[in-house]
Each structure stands twice: as structure tokens, then as C-alpha cells.
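One chain of protein is taken out of this complex; the other chains stay put.
The chains carry the letters A, B and C, assigned in the order they are written, with residues numbered from 1 in each.
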Amino acid sequence: MSKALTLSQVAKALAYVAQSAMANAEKLRELDAATGDGDLGVTMTVGWKAVLEALPQLEQQGDIGKILAQAGMTFNRAAASTFGVLLATAMMRAGRQLQGKAEATLEDLVRALEAALQGVKERGKADVGDKTMLDAMAPALAALQEAASKGQSLPEALAQAAAAAEEGAAKTAGLKPRFGRAAWLGERAAQVQDPGATAVALMLRALADFCAQLD
Amino acid sequence: MSKALTLSQVAKALAYVAQSAMANAEKLRELDAATGDGDLGVTMTVGWKAVLEALPQLEQQGDIGKILAQAGMTFNRAAASTFGVLLATAMMRAGRQLQGKAEATLEDLVRALEAALQGVKERGKADVGDKTMLDAMAPALAALQEAASKGQSLPEALAQAAAAAEEGAAKTAGLKPRFGRAAWLGERAAQVQDPGATAVALMLRALADFCAQLD
Amino acid sequence: MKKIINDPFQFVDEVLEGILRAYPWHLKRAEGSNRALVRADAPVRGKVAIATGGGAGHIPVFLGYVGPGLCDGVCVGNVFSSPPPEAMLAVTKAIDGGRGVLYLYGNYSGDVMNFDMAAEMAEMEGITVRTVLAHDDVVSAPREEANRRRAVAGIYFAYKVAGACAAEGNDLEAVVQAAQRAADNTRSMGVALSPCTVPAAGKPTFTIGEDEMELGMGIHGEPGLERTKLKSADEITTIMLERILSDLPFRAGDEVAVLVNGLGATPPEELFVMYRKAHEIMLDYGLRIHKVLVGEYATSLEMAGASISLLKLDDELRRWLDAPAFSPFLLQQRFNTQSVR
Partner (left out) sequence: MKKIINDPFQFVDEVLEGILRAYPWHLKRAEGSNRALVRADAPVRGKVAIATGGGAGHIPVFLGYVGPGLCDGVCVGNVFSSPPPEAMLAVTKAIDGGRGVLYLYGNYSGDVMNFDMAAEMAEMEGITVRTVLAHDDVVSAPREEANRRRAVAGIYFAYKVAGACAAEGNDLEAVVQAAQRAADNTRSMGVALSPCTVPAAGKPTFTIGEDEMELGMGIHGEPGLERTKLKSADEITTIMLERILSDLPFRAGDEVAVLVNGLGATPPEELFVMYRKAHEIMLDYGLRIHKVLVGEYATSLEMAGASISLLKLDDELRRWLDAPAFSPFLLQQRFNTQSVR
């Protein structure tokens, strides 16, 4: 691949993420059932299915920022929920950073993920360490920033971000939840990996896999 | 034993039947659950428990007929149901035959069972062969009559009546039900033994066992 | 057995105690039996009184249908077992307002025999008693033997109609006619997905496979038409309505009231999924839908399943169905006569 993702590659990447999210829904359902209400699997399936169906239309917009933002809103419209509205917020904020662009470089992605992280913090009022999706997003952002500063390629950087997100998600198993349904559980939820963080890692992994196969 | 049951023996016999009925409740529950609503076990437990508790008081009446009739009413008051009201009817009719008596001979018992059978037929409008308790009562009566005509002892006669009731109850497994809940089942209930007939056989067997051990 | 109960043998008495503590302004015990509950203001002088009753475990059947515009008293048996004649007599005496008493209950042999005994006792005390039996379950006997059929949730229509007719001040004969007309023009069919456990029995009344349902099962778990693989809501509803519509039979142009009843464990959501299809079928059939009731009108403890009941209306039945009635066990209803369609 060249040094940037094109509009159509972004659309294809979203489709790839959608497929992967749907294929892994059951795992997320199980995690959410353990500490919450078990709907995250359905949320991912329904939300990403809606995005998948909307993609051809969204692509018409000719704007990576708009694709992202509208994909986020589409997701939450079909599968509103804690995760849905936070993902929508993240994608809308990321989209705002990429507004008007037909190509996205690694630097663009860093800025987008920064904005996304900030958006989730603002909407959800949680912080890193509170056993939420932030605990996958924050390490992913750090990895992406480091890769960028080292001049690594976009696929390499995304692979490292995905790995960092996975590691972050795995570590949530030791954290005490303070937000969302799991917070009501207190100590009893401590041993379970956070489903939202797991979902973020999953989506980033799909994105990285997609970019790795681009030539 | 002498040739007749005394008042206190009748009371003891009822207590013995009560104990046996309660001990066998689960079997009756199962049979009733197969074709009906599964309450016959509870009915037997609750009804006979109430009789057992009332017996000391009933015995005061000094009248075998009254003991029987009031035991029947007590049973149905505590555990009214199809079976309860039919048993009450049977015992009230039997009691009427024995009214004023302080002793009951085999001939008395024949008349009492005749009246009981007639009472159940009138109250329930069923006939022998309809897969009901009548299919245990009728053969029991026939056996009792035959034993009486042969001059057999009261315990011998009751043992034969119990055996005939058991045989009659077993044969209901082949009959198509026309009354009670089982009737709604039609063919599907045909293979199951009738719970009410089984209960009658059980009670007669307990009565026979009790009399056999009298000296 | 997973239940929020104390001693299973005290279950029914504790339920009644709870109800009397919750609604002392609505219900009271009749003298002479702690299984006999009547309207707090019973007897209502100059009104035909209505008594009902049957086994426990079906709330709001039977005691939930006592109140203004409904029944006057109820007699409660053990779970799924008839009450005894003594209790019914106690109700009868407590509600008789001088114009006679209608015994209105479901066609179950235990109830019939016990209530008949009670009626004999009541007549001996000089109270005129008439009996009408609900018998709405289409699968429980062939059409020619409709009077052998058992009652399920459709008994609600008979209560509502008879209660309103009595409240209008009509005489016993008129109330009997009204109740009979409602009973004869109601058809129901049910489906069960899971069993229930009689507390004192401790074990489920029947067993059923994880992927099975029993079409036509009764509200005590009495077997029904057939046991099949679990079908979709639309398929189940279609089977039920075909059977119901052809039985009376209902005809295009008939005006009906429809009741979708949950047996206990089936969520209201599923009842509305069923109604969605029922509505479509009824309109296709040419019926005019006057009133729709969806909810738990006759339960079977924690059984999962549902039934659909249709009442064919005429002008009088419609008026009585729409008349006001009150019981804290009843879902709120619209009592005016605006048509649903």
C-alpha cells in the first residue's frame, strides 16, 4: 500500500471490521453476560450490520471524515447502548479530524484516535484504569504515536496498536470496574475481562489485518 | 378378631389407612401428573392428615356411621377435589348404612360398599369401565359379596376385596377415559393406570392389612 | 422446585392472607371459612350475586374477578383442586342480596361436584342458586360435545358480562342468560412451553423437551392436541385462530373481543407478538375487532405459554363487556365503545 488509506480503502476497512465484529459477537456476549447484561454481542451484530448496509451510500460522500462520523451514528441508531453511543462518539470525533479528506495518513490516524479517546472520556466521564473501553483505546493510541514517531509504516503501526489494545483489554481482567453495569458488581467483576475493551481490541485487530493485506 | 369391627377398631383402621395413603402419595401424584393435573398426591396427603387429626374427636360420637361420614366430609373440606368429593360421597353413603352402629360385621361392610359405589355413580355420573375409581370399587364389592356368601371371615374377605381392587385398578391401564381431566386426553391416556382407582385399591389394601393383624 | 414460598402446605392460606392484608378495603373473609372471600361491601342488597371459585394457582382467576361489575365472592381450593362445598356455602350466604346467586365457574369435574353439593346445601337454606359453566377450550372435546369442554382464560368474558348484567339490576334469570350467552360464544385455545410445579407436590406436573411445545394444553397442564417442535409465534397463532374461528364458527362481519392471555412465565412482549399476527388474521377473515385484551388473565403458576380467546359480540354483550368494573387484579381497560378498527 501507499503511505495513506484511500477513501475506498477506508470503506473496505469498515466492511472488514464489520465482518470480524459480527463473527466474534458470541465471545463479547459471553463477557458482557458475565458482568453486565449480555447484550454486547447483539449490539455488535446489529450495529455493524447496519453500517455494512449503509456503506455503499456513505462512500458516495467522498469524504473519509463523513464516512466515519456517519458510520458511528448509523451504528448507534441501529444498536444504541452504552457501547453504541461511545463508539458513535469516538467515530464522530475521529471523523471530525478527517473531515474533507480523501486520504488518511498515519499522522491523520493518530489525530483521529486522540480525538476519539478524548470524546469517549468526555461522554462517559471515565478514565483510563476504570475497566472500560478506554483501557484498550489508550494503549492503542500510545502505540500508534510511538510507531509514528519511529517512522513505521501505517500497517506496522496499526498492528502494534492492535497488539497494545489486546494487551490493554487483557489487563482489564485485574481491574475493579467503576463505570457501567459492571460497577455494581464491585469485587465480583474484578476477574473478568472488560467486554467493551475487548471489542475495541477486536476492531483494531481487524483494521490492522485489513491494512496488512493491502499491497 | 371377633366377627365384627368395633368402634375403636374402625377409628384405628382409618388412622392406618391415612398413614398408608400419605406414604404412597408420591405414586399417586405421578399417575395423576401423567394424565391429569398431578394434585392427587397432595389431595391424599392433606385430606388424610386432616382425618387423622380429627379422629379422636370423631370417635367421641360413638357411632361407626358418623365416624365414616364425618371423616369423609373432613377429608373433602381439607382437600376438596374430584377425588375428595367422590370419596366424601362414598363415605357419607357408607356411613348412612352404618348409622347408630357400634360394631360392623362383614354384611354391614358389604351394604356400606354397595351404597358407596352407588353414591359415586350418582355424584360422578360415570359407570364401571369409564376408567375411574369405580373400576376399583366395583370388583372390590363383588369380591366382598362373594366372600360373604361363602362365609369367609371379615379379614379374609377384605384381603380379597383389596386384591380385586388392585386388579381392577391395574386393568384401567387399558381403558379409554371418559370422565375427569383424563377424558380430554382421549387415546393418549389409554395406557396409564387410573390414579383414582389406584388410590381406592391402596386404601382397601391398607384396610385389609390392618384387619389381618387384629387378633 | 424454585419458588418464593414458605411451607408449601401453607401456600394457599398465606397467599390469601397476603391478599387480605394488601386489599382489606376490597375483599373480606366470609364467615365460616378462611377460603371464602367476598366483596368488602357484600352482600349488595337487591343485586343478583355471583359466586365463583376453583383451585388456586391461576391469579387473577378466580379471586381477581371479585369486585364491582364482576363477581361478589369466591371460594379458593388448594392449588389446582376444587374448594369444598362448605366454603362455597359460606360465600353464598355472605353475598346473597335477596335476588339469588349465580354459580359461575369453569367446567372441571371436581368443581362441578363440589359446587353441586354446595348448591344443594344453599337451596336447603332457602337461597336460590343457578349454575353456568365456562367451557371455552376448543381442543378439550369435539364441537358436538362442547358442554364437556374445560374452561381456560375465556372465562373472563363470562365474568365481565354476567357481572355487568347483574350490576344493571337484572334478575337471576337474566344474569344466567347473559353468562350462558357469553360462555357459549367464547372459544379459546392454548399452548404450553414449560410446566409448573404444584408447591405441595414439589415436582413439575409434566415434562417437555427443550425444543417442544404442547398445542392445546390446559391450564393445569392437562395434555392437549399434540406435542410438536416449537414453532414460530406466527405459526402458533395461525393454528390457534384457525381452530377457534372454525369452531363456533365465527363468520365474516362478526364483531369480536379478543383476549391474548399469558400463562405466567411468558413475557407480555411475546403476547403482543402473537397479537400482531392474530390481528392480521382476524382482519383477513373479515372480523370487526371491538376490544383487545392482552396480559395475564388466567395463569398457571410459572408455566410458560399463552392462549387466545375470542368472544362473538352482539349489542348486549358489547355493552356488558364495556361496562365499568373494578378489581385491583384487573388491567385497566377502556370502558367506552369506540371500535378498535
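Keep in mind that, in the parts below, a residue touches a chain if its C-beta (ideal position, glycine included) is under 8 Å from a C-beta of that chain, and two chains touch if they have at least 3 such contacts.
Since the structure is predicted, the reported quantities are computational estimates derived from the model, not experimental observations.
J.: Missing chain touches which shown chains?
T.: A, C
J.: Looking at A:L31, A:V51, A:L86 or A:L207, which residue reaches the missing chain?
T.: Looking across A:L31, A:V51, A:L86 or A:L207, the contact with the absent chain belongs to A:L86.
J.: Which residue, C:E14, C:E173 or C:D314, contacts the hidden chain when the whole complex is considered?
T.: Answer from the full complex: C:E14 touches the omitted chain.
J.: Among C:E144, C:E210 or C:D315, exactly one should touch the missing chain; which is it?
T.: Touches the omitted chain: C:E210.
J.: Residues of subunit A in contact with the chain that isn't shown?
T.: On the subunit A side, contact with the omitted chain comes from 29, 33-39, 41-43, 45-46, 76-86, 89, 123-124, 179-181, 183-185, 188-189.
J.: May I ask you to list the residues on subunit C that touch the chain which is not drawn?
T.: Within subunit C, the residues touching the omitted chain are 2-6, 11, 14-19, 21-26, 56-57, 59-60, 191, 193-194, 210-211, 213, 230, 232-234, 236, 264-276, 279, 292, 294-296, 299, 301-302, 304-306, 326-334, 338, 340.
Rule of thumb we're sticking to: only the chains that are shown with their structure count from here on.
J.: Touch graph of the chains shown: is it line, ring, star, complete or other?
T.: other
J.: From the centre of subunit C, which chain's CA centre is farthest?
T.: Checked the centroid distances; the maximum from subunit C is A.
J.: Ranking chain pairs by how many C-beta pairs touch, which one is first?
T.: B-C
J.: Just curious, how far off is subunit C from subunit A if you go by their C-alpha centres, in Å?
T.: Result: the chain centres lie 54 Å from each other.
J.: Using the average of all C-alpha atoms in each chain as its centre, how far is it in Å between subunit B and subunit C?
T.: 33
J.: Could you work out how far the Cα centre of subunit A sits from that of subunit B, in whole Å?
T.: Going by mean C-alpha positions, subunit A sits 75 Å from subunit B.
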